[in-house]
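Heads up, one of the protein chains got dropped from this complex, but the rest are sitting where they should.
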Amino acid sequence: MKKFLNKPEDFVDEMLEGIYCAHPEVTYTADDLRCYVTANPVPGKVGIVTGGGSGHLPTFLGFVGKNMLDGCGVGGVFQSPSADQLAEVTRYVDQGAGVLYVYGNYTGDIMNFDMASELVELDDIETATVTGNDDVASSVVGEEHKRRGVAGIFFLYKAAGAAAARMLPLAEVARITEKARSRTRTMGVALSACIVPEIGKPGFEIGEDEMEIGMGIHGEPGISRKKLAAADDVVDEMMERIFAETDYAKGDEVAILMNGLGGTPKEELYILYRRVAKLMDEMGVKIRHVWLGEFATSMEMAGFSISVLHLDNELEPLIAAKADTPFFSYFAK
Amino acid sequence: MKKFLNKPEDFVDEMLEGIYCAHPEVTYTADDLRCYVTANPVPGKVGIVTGGGSGHLPTFLGFVGKNMLDGCGVGGVFQSPSADQLAEVTRYVDQGAGVLYVYGNYTGDIMNFDMASELVELDDIETATVTGNDDVASSVVGEEHKRRGVAGIFFLYKAAGAAAARMLPLAEVARITEKARSRTRTMGVALSACIVPEIGKPGFEIGEDEMEIGMGIHGEPGISRKKLAAADDVVDEMMERIFAETDYAKGDEVAILMNGLGGTPKEELYILYRRVAKLMDEMGVKIRHVWLGEFATSMEMAGFSISVLHLDNELEPLIAAKADTPFFSYFAK
Amino acid sequence: MQSIESKMVPGLFERFAARFEAERDALIALDGKVGDSDLGLTMSKAFKAARDKVLGEFADADIGTQMKQAGGAISKAAPSTMGTLMATGFLRGGKAMAEAEALDVAGLAAFWRAYADGVAQRGKAQLGDKTVLDVLDPIARAYEAQAAAGAELEVASAVAAKAAADALEATKDLVAQHGKAAAFQEKSRGLQDAGGTVACMLAEELNAFVQAAKG
Partner (left out) sequence: MQSIESKMVPGLFERFAARFEAERDALIALDGKVGDSDLGLTMSKAFKAARDKVLGEFADADIGTQMKQAGGAISKAAPSTMGTLMATGFLRGGKAMAEAEALDVAGLAAFWRAYADGVAQRGKAQLGDKTVLDVLDPIARAYEAQAAAGAELEVASAVAAKAAADALEATKDLVAQHGKAAAFQEKSRGLQDAGGTVACMLAEELNAFVQAAKG
């Protein structure tokens, strides 16, 4: 295991210490480093809370900031934060307008968020929940509720954050976020495994010339393992899956997230994006927004994912709104 | 070689095609994809041009944009752009106020920029040059002119871009950039090699438990190769080198760039930064600005660098100015 | 021995902690087959935290409190799927014990029933979904049957441990419907469920503890 580390068991907390040193606009509550919150809550605004395992920076905590999220429960590597931690974050973040939970569809997270919402009910804090399940590879059409959430949750954060910034009520923010959820699809492919510091060895084996299409961000297996193909062919195969479940009319607009899993350089992401743009162009679909970089990683895993949000008139301006967090800054154009 | 590629020889041009698809705020001149320029030149402003080999995204072209650079000659992987290309970029970028060349201190680049400046002299374009040489490991004190430029060039871009945006004349922009150069120091460490697509194998070998302190961003050897130590110890050794050549008084301010070389996850960068902040604090030096992420990479190489700019009253507001490029957005706080 | 008394409970948790420490790498490997490899880590952390809690401030508390405190400690120390489910189990089991000072066979039947039902409710899993529930429910049923038959504690816990092992074996024939393993669908057939393995170890350690206490 070749990592810059002190003790593996301090990985998450030392990472958090570094983040708090670097970014005074975020802080923690309940005397617990893992209860990560904005330093500048906005009175009367619906709070947006996320949470999940560590090892995916900038996901999840990286999107706490202006016009996006207000708080994040931080778990161990690939592990859910506890219900207590999520409840503490919720209490801090609530500004009288209730709190929306937006997180990925994983059993551990669901149970802990559910428990947290029961806990804060005792404090009369209203919550609503939207769980991201954008990963097309993780279950078939008709079983979407079983799909896991991956990088596409970025779009849910963006829409939720912008909606809340407009001071809309909880039910509206939840409705909009739910709409973004239902219109987001992601396909990923991995070339290598990553190592959980406390485990010290890779989570799976993959051959020197193999790729795993549809692999999850903790190394969950995908749809097929095959020989690494040319970049264009990889994109074609992935986009075919996404196109298969979405009805695009000519002139429709999308937002795209080209996400590196950690070990894949930006140079390659642009080579891949070139092909995505070509396919969209052939369909007559306009790419209205694109972000390219590392948004949801698996530490040093090589690979990437393509997320597509099918825009409509309500979502577009929310996606286009400016945002400023320690890990993501976007000037509205 | 596990990369998402079509033909290795198309790596750079397909990457550029992807970048132009994604970012309409940049374009190219002279019908040459590798002559990369802003789509929105500012009349009367000093133009800032950089250039260098590919494989370091977001360096170099990534900083072309508002309040930073105006153009970039794009070379093959780890190779200089040609003098002709640099001359074309210069001609496009010149808005009557002359052009500042800011690039890294490498023989190939120097020769091509020098040739370019001779070529555009024929068009009556005035140029000035500042070559970044921040890499402390690449030559001893007293031989600073031999030092190569690495990630710290980001601070030169930031200062030069903000100075030019204030519509200062060429000589002033050059003086300020030169000052930023003289006050910037970088130390890096690498854990793994990277593969140039057209070569297909790693540039050097490094043991499973080894690190190379001071390695260059093309794999040039550093000061020492040793067993990978604890993160805090690695930082201590690197910072000692930087502290050894700078006189800090209590209350002095610095800007810091924690730069991942490509394969090292942000989680680790924050663990490392935590230690940097502690050392600075012990010295009584205030970290006024910090950026953390991938700024100058070597494709998939694992490792990181620490760059420190010793601020003064003139440089600080320039470093603090807002900037917006396809690869780097910063809201002034 | 007719029942486990509250002052014996710390010893039981020492056993749990030691077992999951010893099985750390095996559970990492098992979870790694169709999951994310964390189970060995989370279970060793979970039961270390539970032990510390029960050995520490709650060594002299009643059994219900001890179990609930163990659950609370687990929920903080290891909030993964299995961590949260085991936390819920101990919390609900402890509640079912109320302020009991000792656990006899009937008490254990009530404990495991509440434990299994809590897990089912929290995880929204059905029997046959290839989860920890497919081992927990047989454990509860075994204690219930033994209690109805008026069995000795040593007999009942041996029967329950055997029922757990059989149930774990039977999970091999099931196809995973939940969690990360569900992605593997048919490929999960033939593998024993990782969470079920943990439940089986709990029943085994409880039995070993009872037999050792008798001897």
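Which chain is which? They are A, B and C, in the order written, and residues in each are numbered from 1.
One rule holds in what follows: a contact is a pair of C-beta atoms (placed from the backbone, for glycine too) under 8 Å apart; a residue touches a chain by one contact, two chains touch by 3 or more.
This one's a predicted model, so the numbers in the text were calculated from it and none came from an experiment.
Asks: The chain left out touches which of the shown chains?
Replies: Among the chains that are shown, those touched by the missing chain are B.
Asks: Looking beyond the chains shown, say which of B:Thr38, B:Thr59 or B:Gln79 touches the absent one.
Replies: In the complete complex, the chain left out is touched by residue B:Gln79.
Asks: Given the contact definition stated above, which residue among B:Asn112, B:Thr177 or B:Asn259 touches the chain not shown here?
Replies: B:Asn112
Asks: Tell me which of B:Gly216, B:Gly263 or B:Gly303 is the one touching the absent chain.
Replies: Only one listed residue reaches the unshown chain, and that is B:Gly216.
Asks: Taking the full complex into account, what residues of subunit B touch the chain not shown?
Replies: Answer for subunit B: residues 75, 77-85, 106-108, 111-112, 114-115, 138-139, 146, 148, 196, 198-199, 203-204, 216, 218-222 touch the chain left out.
In this section, only the chains that are shown with their structure count from here on.
Asks: Calculate how many whole Å lie between the centre of subunit A and the centre of subunit C, each centre taken as the average of the chain's C-alpha atoms.
Replies: 33
Asks: Identify all positions of subunit B at which a residue touches two or more other chains, and write them in rising order.
Replies: None at all.
Asks: Among the residues of subunit C, which ones contact at least 2 other chains?
Replies: Touching at least two other chains: none.
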